[in-house]
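For this depiction, one protein chain was excluded, whereas all remaining protein chains were kept in their positions.
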Amino acid sequence: MSETRFISGDEAFAQGIRLARALVISAYPITPQTIVVERLAEMVEEGQLDSRFIHVESEHSAMMAAMGASAVGARTFTATSSQGLLYMAECLSYVSGGRFPIVMMNANRATALPWSIYGDHRDSLSLLDCGWIQIYVEDAQEALDMAVQAYALAEAEEIRLPVMVNLDGFILTHTYEPVDIPDQETIDAFLPGRDTWDRLDPENPVSMAVTVGPELNEEINILHHKASINALDTIKKVDDKYRKITGRGYGGALRTYLTEDADYILISLGSISGLIREEADRLRDEGIRAGAVSIRMMRPFPRDELIRVLKGARAVGVIDKDISFGYEGTVYTNVNSALMQGRSHIPTYDFVGGIGGRDISLADIEECFKDMMSGRPEESVKFIGTEVEDDIG
Amino acid sequence: MISDDEFFYGHKACGGCGGSLAVRIALKVLGERTLLTLPAGCMSAVSFNYPQMSYANNAIISAFAGTGAVMSGLKAGAEAMGLKDYHVLGIAGDGGTADIGIQALSGLIDRNDEGIYICYDNEAYMNTGIQKSGLTPFGATTTTTPAVPGGKGNIKPKKNLFEIVAAHGIAYAATASVGYIEDFAAKVKRASEVKGTSFIHVLAPCPTGWGIDTAETIEVAREVVDTGLWYLAEYYDGEYHLNRKPEEFKDVSHYIKRQGRFKHLNDEDINEIIRSRDKTWDRIAGFKQPGK
Partner (left out) sequence: MIKPSLEKKVKITALSQLPQGGSCRTGVLVEKNAGWRNKCPVFDSDKCIGCHQCYLYCPDGVISRKGKKIKIDYDFCKGCGICERICRVGAIHMEDEK
């Protein structure tokens, strides 16, 4: 029997990791990730979770210890945020290139300077190229469900790559919501223990994490790339199975809302997506055909699906809670690249907001839609939610 | 005590490499069920070039700073997977241990995770071309402490890694030299029997970086002990134990002058090295002394 509890996103994620029976947990504390590791530590101490908790002395070591455990074949979990993610950045490509199916929760948080403990997406988006699968969730329920699904995805034979599941710092990690917690038998039926041939085994010694010279290095990276692409299809299969067993599912790499006949579609990642759907409903009441797309998986990037979904739109906007300084929001760059490959000439607009934890209001979202409808010439970036006049030219 | 098996073979280390001897002997003591991790550095660079894999046991490369952490992960993973009868071994150089890897090493010892950490100390970053590390001794010329005319090369003393490690209250720590390989092998064996973390700091000359002939590695590795510039000791049960106290120290200047990396040093520099050595021996007089 499942039960419903009123818990935060961090706690929901910890519940998912418990249900997934992670055998090794290796983590270093950083706000706003801390609750997830505190809960897991409690579960281990109380005997609810048969797992080894490694008290590492840094995020770099958190990821290296996780790699060591995963290399022996253990299902392994870690969690971090912001500077912690950046501190372990070197290890991320080790882990993905070595094909270790570790799951990591990242509590999205601004990157210094200026210092901020609040959320935006610059931490994870700056590491889009590190070879991990990147998932963004919207609420605490999805956090729990994706903690479980992430292992099914990561460990799938055709993938065998690490998965980073992103939760908006504070907005999601610290907000309490009613969450349905499946029972252990249900999740066991969905996710058996990890069983892999690709591991250090005293009965059959191997070398792992090896050097490959220029003559074959590119080919090893091609294998990595192809494995990543496979996740576009596998995420749907995993979700179908999850829906059949738990009665709850999310679809694939995209969550679309009223896009079939939409003239104006606004794209986003993570927790802001619910508010965009709300605004789309409101605009529909006014007779404006608005729609919303939440990108649930940024890597691999669901290019073809996105092209299909956006095809009939008159304008497409992206809300980026990040900026690649000197250019534009990274989600926008990715969306535009897809549209270009789809031979699309739909005007696109980049709205950058929510930086450093700034709230994005319903009114801000309304402004975004209005801007798309105005037919103004596209600029690369429009900052939203600021009332401070730009008088420095 | 050691197996006829060769677990580290056909590698591309330079001829006469002291570090590769330490790795070879450690694996011969510990055997085929050893889970080995090495960071980026000489001993991984010479042995992991696909498809040429020179280890016969399980081995995995760690990020440069990550040896101690990977060891903890291997141990936790092995426990979780129910493995029996195995050793977790980490082998890193002086830079990988005393500089970039010291945080992960400290964490490993703090957690007291069972595993053997061996630092093969060739006294500089040799793999990248002989740059100064925290364990480069006073007076050595390196490519980042070049001995310009009238200069001394590296002016900093070697970090006291053994006692830094021991200060954690580690279960077992030892110093060794590849010049006395049976002593090293016995320490590896002893380390493997310890519950908790153990650490061995083994001095391992590098002919390429030290400016000696490839045939001289073992002689030089003995001479550094016999001159008192390196001491053989252990730490366990909360106490330091000196293993070997030469009746009389051999000639320091012979040790110094035979090495290209010290050739710029003058007699006064050598006297400074001797004074520094004597201070060390005054300090370690407090160790438990070897029985006669």
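Observations on the model:
First chain written, first letter: the chains are A and B, and each begins at residue 1.
The rule we apply is simple: a contact is a pair of C-beta atoms (placed from the backbone, for glycine too) under 8 Å apart; a residue touches a chain by one contact, two chains touch by 3 or more.
Keep in mind that what you see is a predicted model, and the values were worked out from it rather than measured.
Of the listed positions A:45, A:219 or A:281, the one in contact with the omitted chain in the full complex is A:219.
Touching the omitted chain from chain B are residues 3-18, 20-21, 24-25, 32, 50-59, 181-182, 207, 213-219. Interface with the hidden chain, as seen from chain A, comprises residues 71, 97-100, 160, 197-200, 205-210, 216, 219-220, 222-223.
Methods note: only the chains that are shown with their structure count from here on.
Every residue of chain A that touches chain B in the complex is listed here, in rising order: 23-24, 26, 51-52, 54-58, 60-62, 64-74, 76, 90-91, 94, 200-202, 205-213, 216.
Note for the complex: chain B touches chain A at residues 32-33, 35, 37, 44-45, 48-50, 53, 55-63, 65-66, 68-81, 83, 85-86, 103-104, 106-107, 110-111, 113.
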